[in-house]
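What follows is a single structure, and I will ask about it in a moment.
Removed: one protein chain of the complex. Kept in place: all other protein chains.
Up next, chain A:
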Amino acid sequence: MTAPLLTLQDLSLTFPGRAAPALERVDLSVRRGETLCLLGPSGCGKSTLLRLVAGLETPTGGAIDWPDNKPEIGFVFQEPNLMPWADVAANVALPLRLAGMGRRKAASRVETALERVGLKGLGKILPRELSGGMKMRVSLARALVDGPDLLLLDEPFAALDEITRWELNDALQNLRAGVTILFVTHSVYEAAYLADRVCILSANPGRVHALVALEETRTTGAALRASPAYAQTCVRLSQGLRQAMEAA
């Protein structure tokens, strides 16, 4: 059993002016180095949970416990959120530049990050010249560039076509070494493909419905997608999701 990187204890959040909580008494441990998918119907608070972990929202109840210090966090949003006036390299360099690193010193780390997401040598290109999938890769490189211990992804590939989505899921599979990943998705297939564990949330209010461990599915790429184990996992997760929706 690996030590947890963070533990959510009784975490609740009620937005100001709302009667019903968005999240209610969520208990969840995220293990160091694992990929944990948050799966649930729309409005179940999975994105809110991610934002709480990032510190972009403040919980109204409970706490987030970081056994060691709060680590460096990389965040990938639903949209690529790139600065249109800056080229790819400058976009990727943003976290380093915000931390006060000089342009020249940042350049080599930017190049490494671009290489990791398969965009080697494309630093001088402007975002408007990229496809949706490539923009998302830039966003991923930006999240990785300062070597975060925890990567938070909020349905990053939801707006992409199926093939591009597979490619990016593969890219993400190759990046996970040494990083803990919290991945929000509403796609059963994506969760089954990427996750070590899947946390299924139910809506109104957002609660943890079930935790499913998927240790058996650890091949990658086409082999995994074609395997019976993967198909079974998808079925299991679909059933879990349906139960969560019925419970709400």
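Everything that follows uses one rule, which is that a residue touches a chain if its C-beta (ideal position, glycine included) is under 8 Å from a C-beta of that chain, and two chains touch if they have at least 3 such contacts; residues count from 1.
Quick note on the criterion: contacts and distances are computed from a predicted model.
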Taking the list "NADH-quinone oxidoreductase subunit N", "Aspartyl/glutamyl-tRNA(Asn/Gln) amidotransferase subunit C", "Phosphocarrier protein HPr" or "ABC transporter permease subunit", the UniProt entry for the undisplayed chain gives the protein name "ABC transporter permease subunit"
Out of A:Ala3, A:Ala20, A:Met83 or A:Ala226, which touches the unshown chain? A:Met83
Full-complex touch with the removed chain, picking from A:Ala20, A:Leu56, A:Ala213 or A:Ala231, is A:Leu56
Since one chain isn't shown, list which residues of chain A touch it in the complete complex. 54-56, 73, 75, 77-79, 81, 83-85, 94-95, 98-99, 126, 128-129
